[in-house]
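Missing here: one protein chain of the complex. Every other protein chain is in place.
Moving on to chain A:
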Amino acid sequence: MTAVVEEKSVIEFKGRMLMMTVLQLRTLDANQLHQEISQRLEDAAQWLQEAPVVIDIHSDLEIDHVNLMPAVDTLRNLGVNLVALARTDRIDIDTASTLGLGTLSLAGGRDVPRRSEPAADASTADTSQHSERVETLVVEQPVRSGQQVYSRGDMIVLAPVSTGAELMAEGNIHVYSNLRGRALAGVRGDSSARIFCQQLNAELVSIAGHYRVAEDLPDAHRNQPVHLSLQGEAMHFTALK
């Protein structure tokens, strides 16, 4: 007989949804970049200095790792927390690693407006990429314990959601049945996302990271049709009539 001693692993893999800032460069001119970014950093909030930033280079620009270097250095010197280059057919892992950066595919993500973005900028910004319509996910089968459903847009569930099940949507969540599992709306930071359900018996509800566990749900709304929204940092419960 050999005794089997279970060794505790020294590492653990965890999946995590992270918010990244994508900085699109329409020029590689170091002086121009320095001027505009230092000005933005002054009136922009803390987020630009702390948030991990992915550089997305405009497709009109000619690039190679030589002409990218000054732009990257400029951004670094300004304290921008660069982590990666957006991967395109022109930018590969080698180019990025020469610059001390990783690569990231932006294909799977969704754009979220930055609240601290100056309003005037909206008119000049390239709006074509924001007009892309994100599909609503409709779930007609019961969502069972242990199952996880993710929607890049809204999610509509027409069957019960069991304890131990998890709904995650970048947009709103609607459950036209009993919600007993977890519902996380606005998982990419959209604080205007809402949760609607026919019977609120959730283990946890969350909007843009602000959550309430079952224990903290108001008794008046338990098992009732409810509409949840975020007001400031607080979860707001409204009875659905």
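Convention: contacts are C-beta pairs under 8 Å (C-beta built on N, C-alpha and C of every residue); 3 or more make two chains touch, one makes a residue touch a chain; residues count from 1.
In this text, contacts and distances are computed from a predicted model.
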UniProt name of the unshown chain, from "Xanthine dehydrogenase family protein subunit M", "Molybdopterin synthase sulfur carrier subunit", "Sarcosine oxidase subunit delta" or "Septum site-determining protein MinD"?
"Septum site-determining protein MinD"
Considering the complete complex, identify which of A:Q32, A:T88 or A:S162 is in touch with the unshown chain.
A:S162
Checked against the full complex, the residue among A:R144, A:R212 or A:H227 that touches the missing chain is A:R144
Omitted-chain footprint on chain A covers residues 141-147, 159-160, 162-165, 178, 180
